[in-house]
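Only one protein chain is missing; all other protein chains are in place.
On to chain A.
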Amino acid sequence: MAQRRDDRYTFDGLPLNPVEPGTSLLVTGPVLSGAREMGLRLLCSSDADGGTVLVATDKDATTMLADFERHGGVLDRERVRVIDCAQESGDLPEDSVSTVNTPADLTGIGIEYSGQYESTYASGYTRVRTGIITLTPLLVYSDDVRAVYRFLNTITGRIGTADGLGICVLDPNAHEEQVVESVAQFFDGRVDVRADQGALDLRVAGLRDQPTNWTPVGT
């Protein structure tokens, strides 16, 4: 039992208890005032064998990596990899960055994600945190939401079976409530984020031993 507790994913500087390997979390809130920052902070790993695979859908890889670093991530091309599907990419010479032409290409994103995941894993970073920041373009660009459902089953399935951690950001104001509720079904828990005069609060639903009331987030 003690060994299992040691395997849990921790979140430095955030008012969250560790979560079990294989957990996928949906982070909801205004993207520009809190949810993106929260998503990136949840992806920061201090584990020696920790890696991060980021699916960047609304900012290009360079901007996403700069944001990740600003929020505490350590940029190491062996352990931090990006799938850039923001349609804004310039030259991306590094193997650690893949490109997909459009957020509508869910098949391409899925394959590139698996490829980068395998490269991370093969480099010895086996505790992989996966981030999709954000889900909104995937939903907006998909004519039929069922394709996104299949994509989410595939991605969260890999995260679950590989004992990884999944963090997906979604702005609920950008979608119909029914869509947000149905997307939330694919996740083990939901982290709601709000910004109050620049200060962030969070609360968690669906996971035990986590703050269920609005809780201030330190900087």
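Criterion: a residue touches a chain if its C-beta (ideal position, glycine included) is under 8 Å from a C-beta of that chain, and two chains touch if they have at least 3 such contacts; residues count from 1.
The rule is short, and it goes like this: contacts and distances are computed from a predicted model.
Peer 1: What protein name does the UniProt record of the undisplayed chain give, "Phosphate transport system permease protein PstA", "Molybdate/tungstate import ATP-binding protein WtpC", "Gas vesicle protein GvpM" or "Response regulatory domain-containing protein"?
Peer 2: Missing chain, UniProt protein name: "Response regulatory domain-containing protein".
Peer 1: Of the residues A:63, A:142 or A:215, I need the one that contacts the missing chain.
Peer 2: A:142
Peer 1: Identify the residue among A:20, A:69 or A:105 that touches the chain left out of the display.
Peer 2: Touches the omitted chain: A:105.
Peer 1: If you put the missing chain back, which residues of chain A would it touch?
Peer 2: Those residues of chain A that touch the unshown chain are 98-99, 104-108, 110-112, 114-115, 118-119, 121-122, 142-147, 149-151, 153-154, 157-158, 160-162, 175-176, 178-179, 182, 185-186.
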